Each structure stands twice: as structure tokens, then as C-alpha cells.
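One protein chain is absent from this view; the other protein chains keep their places.
== subunit A ==
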Amino acid sequence: MDLILPSSGLIIWQLIGFLALLFILMKFAWKPILETLEERESSIDNALKAAEQAKAEMANLKSENEKLLQEARIERDNILKTANEASVKMIEDAKQAAISEGAKMIENAKAVIENEKKAALTEVKNHVAQLTLEVTGKLLRKNLSSQAAQQELVEGMVKDINLN
């Protein structure tokens, strides 16, 4: 058979064989293979995208957590600070109140004492005055019955005045 002259038989068989192969493989092989490959590629793409998204979400969540934690810390600090301040203030107030109350009580006591003292003194004075009057009355009645005694009294008084 010739080298460069194509033989009709082989052309016909080649045409039939190749076209049959082409259509069989197209329908039963290439289509499912190519479809599966595409499906796999898209699923890999999707998985990668989902992983990327999950990663971003995780980072987001983490930063959010961090933020929440930070906020909580600040809040705690604030609360502690205000509590501290409040307690200090309360103690201070209580102290102040106690001091002022004490001072007031002392003041009152002093006033009462003063009053009592005054009353007592007045009573004593009155008593003394009364006693003095009584004594003086008695003495006067007894001693001044005579002229000499009266004289002596005046003289005594004068003497006292001089002493003073």
C-alpha cells in the first residue's frame, strides 16, 4: 500500500471509529468528568471562601470579645472607683456628723451645766442671803438691844471698811 496516498478503506474506518469514539466519550465520559471537575473546583473555591469568611468572623469575634472585656474592665474600675469614693465620703460624712453631733452634745451639756450651776448658785445665794438675813435679824435683835452694842457694831463696820 502506498505511503502518501490515503486509502479509502482506512479513511472510512477512521471516520466511523473516531466519530463513534468522540460521541460515546462526549456523552458518557467527558461530560461527567468535566462537570465533576468544575463542581469540585467550585466546591473548593466555596470551601476556601467559607474558611476565609470564618477566619474573618473569628477575628471579628475575638476583637469584639477583647473590646467587651476592655469595656468590662473599665466598667469594673469605674465601679470600684465610685464605690471607693462613696465609702470614703460616707466615712468622712459619718465622721463629720459624729464630730458635729458630739460638739452639739458637749455644747448642750455645757449649757445645761451652766444652767444648773447658775440655778444652784442662785439657790445657794438665795439660801445664803436668807440665812444671812435670818442670822442678821437674830443678831440684830439680840445685839442691838443695847446702846453699847449698836456702837460696837458701827465701829466694827467702820473697821471692816477700813480693812477693805
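Note that a residue touches a chain if its C-beta (ideal position, glycine included) is under 8 Å from a C-beta of that chain, and two chains touch if they have at least 3 such contacts; residues count from 1.
Here, contacts and distances are computed from a predicted model.
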Name per UniProt, for the chain absent here [options: "Zn-dependent protease", "Putative sulfite reductase-associated electron transfer protein DsrO", "Transport permease protein" or "ATP synthase subunit a"]: "ATP synthase subunit a"
Interface with the undisplayed chain - residues on subunit A: 1-15, 17-22, 24-26, 28-34, 36-37, 39-40, 43
